[in-house]
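As structure tokens, the structure follows; a few thoughts come after it.
Yeah, one chain of the complex is gone here, protein chain that is, but the others are all in their spots.
As written, the chain order gives the labels A and B, with residue 1 at the start of each chain.
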Amino acid sequence: MKAAVTAHSKYTISDIDPRLYGSFIEHLGRAVYTGIYEPDHATADENGMRRDVIDLVKELNVPIVRYPGGNFVSAYNWEDGIGPKEDRPTRLDLAWHTSESNQVGIHEFAEWCVSANTEMMLAVNLGSRGLDEARNFLEYVNHSGGSEWSDKRIANGRKEPWDVKLWCLGNEMDGPWQIGHKTADEYGRLAHETAKAMRAFDSSLELVVCGSSNAHMPTYPEWEATVLDHTYNEVDYISLHMYFENRAKNTANYLARSIELDNYIGTVAGVIDYVKAKKRSSRNVYISFDEWNVWYHSKERDKATLAGANGWPHAPALLEDDYNFEDVLQVGCILNTFINRADVVKIACLAQLINVIAPIMTVPGGPAWRQTIFYPYYFASVYGRGTALKLMVDSPTYKVDDLGDVPYLDVSAVHDADKKTVTFFIVNRHGTETLDLDASLLEFGALRVIDDQVVAHADLNITNTADKPDNVVAKAVTGTSFADGKLSARIAPLSYRMIRLQA
Amino acid sequence: MKAAVTAHSKYTISDIDPRLYGSFIEHLGRAVYTGIYEPDHATADENGMRRDVIDLVKELNVPIVRYPGGNFVSAYNWEDGIGPKEDRPTRLDLAWHTSESNQVGIHEFAEWCVSANTEMMLAVNLGSRGLDEARNFLEYVNHSGGSEWSDKRIANGRKEPWDVKLWCLGNEMDGPWQIGHKTADEYGRLAHETAKAMRAFDSSLELVVCGSSNAHMPTYPEWEATVLDHTYNEVDYISLHMYFENRAKNTANYLARSIELDNYIGTVAGVIDYVKAKKRSSRNVYISFDEWNVWYHSKERDKATLAGANGWPHAPALLEDDYNFEDVLQVGCILNTFINRADVVKIACLAQLINVIAPIMTVPGGPAWRQTIFYPYYFASVYGRGTALKLMVDSPTYKVDDLGDVPYLDVSAVHDADKKTVTFFIVNRHGTETLDLDASLLEFGALRVIDDQVVAHADLNITNTADKPDNVVAKAVTGTSFADGKLSARIAPLSYRMIRLQA
Partner (left out) sequence: MKAAVTAHSKYTISDIDPRLYGSFIEHLGRAVYTGIYEPDHATADENGMRRDVIDLVKELNVPIVRYPGGNFVSAYNWEDGIGPKEDRPTRLDLAWHTSESNQVGIHEFAEWCVSANTEMMLAVNLGSRGLDEARNFLEYVNHSGGSEWSDKRIANGRKEPWDVKLWCLGNEMDGPWQIGHKTADEYGRLAHETAKAMRAFDSSLELVVCGSSNAHMPTYPEWEATVLDHTYNEVDYISLHMYFENRAKNTANYLARSIELDNYIGTVAGVIDYVKAKKRSSRNVYISFDEWNVWYHSKERDKATLAGANGWPHAPALLEDDYNFEDVLQVGCILNTFINRADVVKIACLAQLINVIAPIMTVPGGPAWRQTIFYPYYFASVYGRGTALKLMVDSPTYKVDDLGDVPYLDVSAVHDADKKTVTFFIVNRHGTETLDLDASLLEFGALRVIDDQVVAHADLNITNTADKPDNVVAKAVTGTSFADGKLSARIAPLSYRMIRLQA
């Protein structure tokens, strides 16, 4: 089976915002406790943070981490997480039916971000709280000193403000499951007034307003239109979330879901344009796709805890999806979609980073290890920085009921002008046939293949485990050639591939 | 004058929820201070609670007591009532223009309930407060321990949670007099989000949403439709209130008001059905008629205090209606209505229990005594448990302008299958004629009259007083017979009657 791609150095989509490869840590399950934080662990640093986890996060080169939620944030009192640890209250987390010890708060997380070489993307609570607590939190985090809350931060051991620029105005406020759920009008008004107060502190903040929790919400996309109508001139991004599942075990259909993602992004981009025109505004709003991942493997297991049958445990195992090889392909397709929509999607956060629907897993008191989906995320994050290329793709297709023709070839390409590299990220959706791929690379000069990595496995359902963490890994491929301006590669059925060329 | 009743053991209305005979104690007037609580009283227990009052409450077998309000709750900070008594703040109660010393709070009231052999029905403040304080109060009252608020309860001397299941989402929120009054949409949204957060703590809670304060509110019954539209799937009961008055001193009209009550219940039952269908819901919502009583005798006396002319007194005499014999008949008819509507009315609270429009009165430093209305409430509460029977009633009637034909005979009957008893509660509304009552009792087997009590007096305006507490009491009646499946009884004009039969 043949497929052809044409790329031209001047035909670009957009520079890629590095934050397209962001992630997310919520006070949920074991993301924080026994995830990033485990003071008794052999690798724990002076802050009680696991160095083995930090090393894996650094390996992924994560640009930003969203924090502290998620649903958690909608009833979170940020002040609970400051001051002496022994004085911090234990709270009942109504979102996940667990106890929160508050041993990790903004100070600990900020320190961890420095260690993990990443930046904070913070969320204020617009569920149980509002404008007033948001301005105090902002002052605590970003003000230099000489005011009530900034002086408390200093008294709590942090002299310099963290100067976090990227703030989420609540989380999934369209979701009826949210503590303090709002209608689009209620939320739009609250988000607008909160945004105004935050900008009155610092007009250079970048603010993220909540869009739809998924494209199947009954309020989608009217939610976006209404919320942006209230907030357009005070926000910079609108947040979208989407999770992928393959309960029906229909691989062809499953791997086509990134087309749905693409449609979702396109629709919301259209809503943004509509409101921009309505407001006669010259400023742009972009998409922050700040929760995305495969999430379905663990849902049955979590039901008892979420229903309260286990009481109020602290940091129980929750949302610990065991990712299989099939999910590598899905994550590859999702990342390709973001790269190909880099003109409107500026921020995206793999949800989440540690233990909770995560590429990195930990054993309490034991090792940290890489799930299967670690690999496509790794390749995109590490090698996907630069300019997204506008590809002309000619691929055979298959039919999917709700999506029409779906190409077997899923591909994106990133040009790094400084390093003179072009990197292709490829998924072959075909179950049995190899794709003979010809990629014409115009106006890039003579290139050579400098790296060619594949993630593939005969068993779609194979997972990595703590004991066997290397069932699915990336492997080098040989034999891919570049000649006469053309890359020729054979893409195995149901495989993920990264091919890098350099001038 | 003749009247006939037919009862059949299989033709039932519903099992009666024992909470149909609940009552209510508000921080208002002398209900709490010098009512239940009077540390210097000769009968005071170790908690400062009057034992004489407790004994009378136990005599009434009160199943639940609603607390702490009423209008009071809409500006109440529940935390004011915890911790060392000497540290508790005195607050100005804007609802009743009094001072609140907070010497009684949730701990003291809970202890009292144990002593009085009753259960708590608690209300959260949705007037001046919202979701966040409600979840904290709930955690304080019901969580076992290991969290901020539950640990404070333990520190304040109560290890075991009280595990209160029945909670009111504010009080009379349709009333413009309410502190923090809401429109139906405002309240519906707030009640819904608060209910969700409370259920996230414990999905087995029973939640009561506010309906109309009376059937003459301009927003009735649209209020019910709107509020239930917002909240239907998160609440279990909708609260109704109604007070009865006879300012015109027209007994015939006054005693017909229970027909108005019946219509009110019927209308709201219809609204519930309507919203249930609209929501395609399979769950039921019932009525909590959690304030009802005669209330008009004392209103003129209270005006000065309520207008602030007396400053901010602590526990002044307020709403101390002196009930007369006529009110016995009214209360009898009301209770009959609840029994006959036991299919939709599951909870009802006589408002209130002590001193404030109450069956039990106290003299500070002196005795506690029974008002006239103590008796019909006593008979219904003590003997009205079981299954409400669907009676076919054939009675002569009289005309009332707004209600049409009103039967002279007002009656309900309760079957206790375990005790093999059938109990009739009867009021003869006729001013001068005795009712010759024939009651056919089908499929109950052979019965005999085991108790026959009447409350009657020649003077409709006679009251009980501290000095003469026995002007109106119940007296045994003889001569009532059961033969050939038929009870034959003579019901004196303007009398209240309870007749019990047993197999």
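Worth pointing out:
Criterion: a contact is a pair of C-beta atoms (placed from the backbone, for glycine too) under 8 Å apart; a residue touches a chain by one contact, two chains touch by 3 or more.
Computed from a prediction, not measured in an experiment: that's the story for all the values here.
Here one chain is not drawn; of A:38, A:52, A:139 or A:410, the residue touching it is A:139. Summary of contacts with the chain left out: across A:131, A:217 or A:462, the touching residue is A:131.
Contact with the undisplayed chain is limited, among B:36, B:57, B:95 or B:391, to B:95. The chain not shown here is touched by just one of B:59, B:186, B:229 or B:245, and that residue is B:186. Touching residues on chain A toward the chain that is not drawn are 131-132, 135, 139, 143, 146-148, 151, 189, 193, 196-197, 200-203.
Contact between chain B and the absent chain runs through residues 75, 89-92, 94-95, 97, 99, 128-129, 176, 179-181, 183, 186, 307-308, 312.
The definition used in the following text is that only the chains that are shown with their structure count from here on.
Superposing the C-alpha atoms of chain A onto those of chain B requires a rotation of 120 degrees, given to the nearest 5.
Rounded to whole angstrom units, the spacing between the C-alpha centres of chain A and chain B is 55.
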